[in-house]
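The structure under discussion appears below in the form of structure tokens.
Missing here: one protein chain of the complex. Every other protein chain is in place.
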Amino acid sequence: MSISNFPYLSLLLFFPLIGAILLAFIPKKDTLIIKLFTLVWIVIEFLISIPLYFYFNSGTYNMQFVENYSWIKSLNIHFFLGIDGISLFLVLLTTFLMIPAQWSTWEAIDKKVKEFNIALLLLETGMLGVFLALDGFLFYVFWEFELIPMYLLIGIWGGKFRVYATMKFFLYTFAGSVLMLAALMALYFIHGHFTGIYTFNLVELAKTPLPFKWQFWLFLAFFLAFAIKVPIWPFHTWLPWAHVEAPTAGSVLLAGVLLKMGTYGFLRFNLPMFPDMSRLFVPVIVIVGLIGVYYGAWVAMVQPDMKKLVAYSSVSHLGYSMLGMFALNRIGMEGSILQMINHGISTGALFLIVGVIYERMHTRLIGRYSGLAAIMPAYAVMAGIFVFSSIGLPGMNGFIGEILILVGVFKKNIWYGMLLAPAAIFSATYMLVMFRRVFFHKPKPELVELSKQGKLKDLSLREFSYFIPLVLLVFWIGLYPNAFLSKMHTSVNHLISQVHREAPAENISMLTGGKR
Amino acid sequence: MIGSTEYIILLLILLAIGTIGVIIRRNFIIILMSLEIMLNAASGLFVVGSGITGNMSGQLFFLFAAAVAAAETAVGLAIAIVIYRKKGSVETDKFESLRR
Amino acid sequence: MELVVLLILIFPLTGFLINGIFGRWTKPLAGVVASAAIVSSFIMALAVASGYNSLPFDHIYYSWISSAGFSVPFGLRIDSLSLTMLLVVTGVSSLVHIYSIGYMHNDEGYSRYFAFLNLFVLSMIILILADNYLLMFVGWEGVGFCSYILIGHWYKNPAPPKAGIKAFVVNRIGDAGFIIGLLFIFTHFGSLNYTAIFNNTSTLSVSLATVITLFLFVGAVGKSAQFPLYVWLPDAMEGPTPVSALIHAATMVTAGVYMVARSHILYSMSPISSEVVASIGALTAFFAATMALTHTDLKRVLAYSTVSQLGYMFIGVGVGAYWAGIFHLMTHAFFKGLLFLAAGSVMHAMDGLLDMRKMGGLIKKMPHTAVVFIIGALAISGIPPLSGFFSKDTILAEALKLNHPIIWFVGVVTAFMTAFYMFRLIFLTFFGKSRVPDEYHPHESPAVMVTPMWILAALSIAGGLVGLETAHGIPMKNFLSSTLGFPPAAVVETNDNLLMIISVLMGIGGIFLAWLMYIAKPSLPAKLANSVKVLYSGCKNLWWVDQIYNFLFVKPLWWVSHNFLWKVVDVKLIDASVDDVGFLSAFTGKTFRLLQNGFINSYVTWASLGVVVMLGWVIYSGGIR
Partner (left out) sequence: MIIMPYHLSDFAVIVPELIVAALMLILFVVDLASKNRKKILSSISIAGYLAALLYSVINFWPAVQKFGFVGQIFIDQAGNFINMVVTLTAILAVMMSRDFLDRENIKDGEYYVIMAASVISMQLLSSTHNLIIVFLAVETLSISMYILTGFFKDKEKSPEAAMKYFIFGAFASAFLVVGIALFYIYSGSVEFSGIAKANAEGLLFIVAFFMVMVGILFKIAAFPFHSWTPDIYEGAPTPVSAFMSVAPKAAAFILLIRFLAIAVASITVQWQNLLWITAVFTMFFGNTVALLQKDLKRLLGYSSIAHAGYMLVGVLAFNHLGNAGVLFYLFGYVFTNMGAFAVCEYLSKKGNEDASIKNLRGIGYKYPAAGVAMAFFMLSLTGIPPTVGFVGKFYLFSAAIDAHYYWLVILGVINSAISAYFYLSVVVEIYMKGDAKESSVWLNSLTLKYVIAIGIAGTLIFGILPSLPFNAAISAVGIL
């Protein structure tokens, strides 16, 4: 399906890696060239990814721009890349968010600039790999590979407790994903037992659902790994730590893209491959999702630290997305995917906002700020746009996602919908209370004094320019979401039809071996 | 008359003695001696084995085992000299700088 | 025709964008630009009105959301109901804009103020012209957002932003109910479009209709500040007065009434919810009136009177006389807008003072404002020739006719209280001896503020004529009934003249009592106050509703989430247990480590112990077969 048989996706995937290698040769001293080089490289990467949107044929649900080379013959592992309606926008979101992420740290990161940019480029390859890989093994390789740069980003350029935070982040995700590794192998062999085809090819694995006995265990293993990544409620305690200690670029990408890998994992593994168990598991997800939504909002309300507040708000927003996804109907699913994209944009932008004042005042405590609107009006307007986009004000991107999810969940079960609707109240409260404390009232004397010294300047041209694309995207999705929804329809329909299949009866009991 | 099993039991007892010697005694030389007892017990088993199975290779293996035991003891004594020169004593409980 | 309707929207949008983006440079002209935008949109509305016999106009401009099975177009619809609302909204907004030029002329957030005022009118028009519930919800939240911004306009001092948040959040509580109702509609009808819904309501069971309408009514209660969720409106007075005039009197708060009127078919299908609407309306009317009795702040009294008048509209709409509700909505927009603008000019003159105890005898200093204020007060008290009388009287008459005697009685008592507190306000501020502290020197407001007030005063007077009984029925009734349908026939036989006389008597009685207490015997209020101590203090502190809400909801929620959810559950339970898993492995490490104590003898002992144990295990598990 690709334009020609030009290996388009591999270029997209390895282009940042090449950039990272080239960057290694630039001398460490002239940081400007390094920063400029990386920025140009990331912009080119984004330009490469744009034709994906235009050449994407939304008529068919099977994979497009497919590349399939054999990698490890003995275990039938292939280097298999491809995208469909679900992963298209996540890829675009990744390449798009890289630009503001890198651009926002031109002043913020002063020590070890070269290593920072190399880590960023490696991170981009890792993230793209996860969304493009359609072979279980390759997916796992990139799933782990993208952990390392993020680990270094938080660990080296982070805040005071960075080592604790990055270690917690890494170990927590790693523990979940090693369980997924075991499940992946089990899936490979069990699927082989039942269908005779020993493969890691995700599309193939999704073709024939396994008997329920196996679906149960495999679903739980994958669920744990992705639940930690999303993060779903009980597994979220690493997120505030990771966000508070991460540098701005780290937070933007962590919130913007890394969390989406968890939800994407559900769409690629849990739902298509273990349909019966997914259907059975919906009440659990609903309970945990609802708790996550309300818990995230309530705890965010009392956070003294801005980044922690936004981190807990991510728990709440992604709780929405999970509920939409497990409504198991087309509207809920599309709402969930759109909510992922919206969350990426608005939360990523919120972290950039926090980064701007952190760069100037070096503190994230809400208590230390007041009356910024008077000192930095343009900044206040920008912050306002993203605050209201994350609250879900109609006309902006958040609202579309939320309304679709609400409709989907409501169609699934009225009581779930009625429990979910009031959550918007709390998502408004914590955001607006934070907004008021930071931007309104008279500015504190020290702030006034700082602004006199010219330290608290309003948004510089550089900062302004990387917010503008985000604002345009916010209003574009808000006012004309069909540009995004139209691409998803067929893939989502196919996924929903997959989820509603019945597993074959427990016919072949070849698997005599007990659990040793 | 004494069947082959009694020999095996005797030798296994000898082996047990050697093992306990290694465990209890603190002095490196005594440990060397008990190791030697254990190896002799093993070689003895070979001889008994050849008695039971009737072919001669058991005796041959005894020779191998004995030769190796000798080599090992030689190296053991060399090490004893080195640690004596280092620490002035061969008590094993003096040597616990490598721990935890 | 499509273009004209679209222009009504485009003008405020361009006004918003010009003032919003180029605010810093168009500072002096911001007021003029904004007003021009709204006036031209008003003219467009008039153009549409001129061709009103070609209504209803319904056009879909583009498909907004089209997910699988859930398709929501961006469509506008004009019928007689939305036309009336459109004219009222654009008309009053233009006047308020012109008034604001004068009122806000030395405010440093000048262009920002006008930008958001335009955005407000835009959202209100979207709300009115929407042809489906979701687009109405867009307008619904849009006005909520603009009211948040405009209330918090003077963000420098602490109170306005807090009031803004309170307004937004309380609206959001209502909106949650509205969304649920909306979801019910969608799941049942498969579409949110008015025509699609109202054409096949036959499939709808009464119980489902009740559930839908009740949830929609929760939204209306939130937006139109009815009983449980009215607390935000009095605090909204923190914003500039023209904002209160426009948003909290004429347009936004009436959105709830409009929504109920718009879904009149659903409400008429379920008697229970109509009963709930009417009784909530009555309760709110009476309750708010009691609070207005003893309040000393000029704008707060008007705020409570708005809540009370909204109660009346809900009575009208609740009992089934939808046209009466809308009619009162229109007249209320005129005289309440007038009262607020007048209050604004008083405030402008007294540079911000609102406490009536420090006013008095201002009529000499501000004749125009005083006269205009009196006209407004007369209208609201329901004194005949003015518009208030017609709309309030019809509502009460309809209430009685449609067999709601208790509601009628409550309405009548409230009418008496309305008249009393309005004229208490007038006598305290404009008549009697001047208690103005000397550093204030009140003066008449400039022409740009007075003229809009006079226009509104004229409308308050003439507005009622539309409701006059003429040969072939009441013009307003016929006009509105084309969309709202004629109200059900009277159940209880009443003679209209008697009703009219009763309501007029209530108005005059209220005025007389106010005159008696505040002009004739100024000492009377004090005596009365301590004679009925509890009741008085109840009214004084607004029945402690705010404190109750804080105590029941805000404080516990904050405490639970801070001390329990965050500190205990998040930190102690989940996070600690995650770290414990780490410590568990470190702990096993410590125990295993004891084996490595450096003594070779202990190594060998452990090894031989291992041999024995393993040997035993191998023999035991394998068995000597």
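Labels for the chains are A, B and C, by order of writing; each one numbers its residues from 1.
Assume contacts are C-beta pairs under 8 Å (C-beta built on N, C-alpha and C of every residue); 3 or more make two chains touch, one makes a residue touch a chain.
Bear in mind the structure is a predicted one, so any value in this text is a computation, not a measurement.
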item: Chains still shown that are in contact with the chain withheld from the display; value: A, B, C
item: Contact residue for the chain not shown (choose from A:L22, A:I148, A:V203 or A:M361); value: A:I148
item: Contact partner of the left-out chain, one of A:I18, A:L75 or A:I287; value: A:L75
item: Sole residue of C:F551, C:F564 or C:W617 that reaches the chain not shown, by the stated touch rule; value: C:W617
item: Interface with the unshown chain - residue positions in subunit A; value: 71-75, 112, 115, 137, 140-142, 144-145, 147-148, 151-152, 155-156, 162-163, 166-167, 170-171, 174-175, 178-179, 181-182, 185-186, 188-189, 511, 513-516
item: In subunit B, positions touching the absent partner; value: 4, 8, 12, 15, 18-19, 22, 28, 31, 35, 38-39, 41-43, 45-46, 48-50, 52-53, 55-58, 61, 64-65, 68, 71-72, 75-76, 78-80, 82-83, 85-87, 92, 95, 97-100
item: Subunit C residues touching the omitted chain (full complex); value: 582, 585-586, 588-590, 592-593, 595-596, 598, 600, 603-604, 606-607, 609-611, 613-615, 617-619, 621-622, 624-625
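Criterion: only the chains that are shown with their structure count from here on.
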item: Whole-Å gap separating subunit A and subunit B, where each centre is the average of the chain's CA atoms; value: 65
item: Inter-centroid spacing, subunit C versus subunit B (mean Cα positions, whole Å); value: 97
item: Touching residues on subunit A, where the partner in the complex is subunit C; value: 168, 171-172, 234, 236-238, 295, 298-299, 301-303, 330-331, 334-335, 371, 373-374, 388, 393-395, 399-400, 403-404, 406-407, 410-411, 414, 417-418, 421-422, 424-425, 428-429, 432-433, 436, 439-442, 479-482, 485-486, 489, 492-493
item: Complex interface listing, subunit C residues touching subunit B; value: 593, 596-601, 604-605, 608
item: Residue ranges of subunit B in contact with subunit C within the complex; value: 19, 22-24, 26, 92-93, 95-100
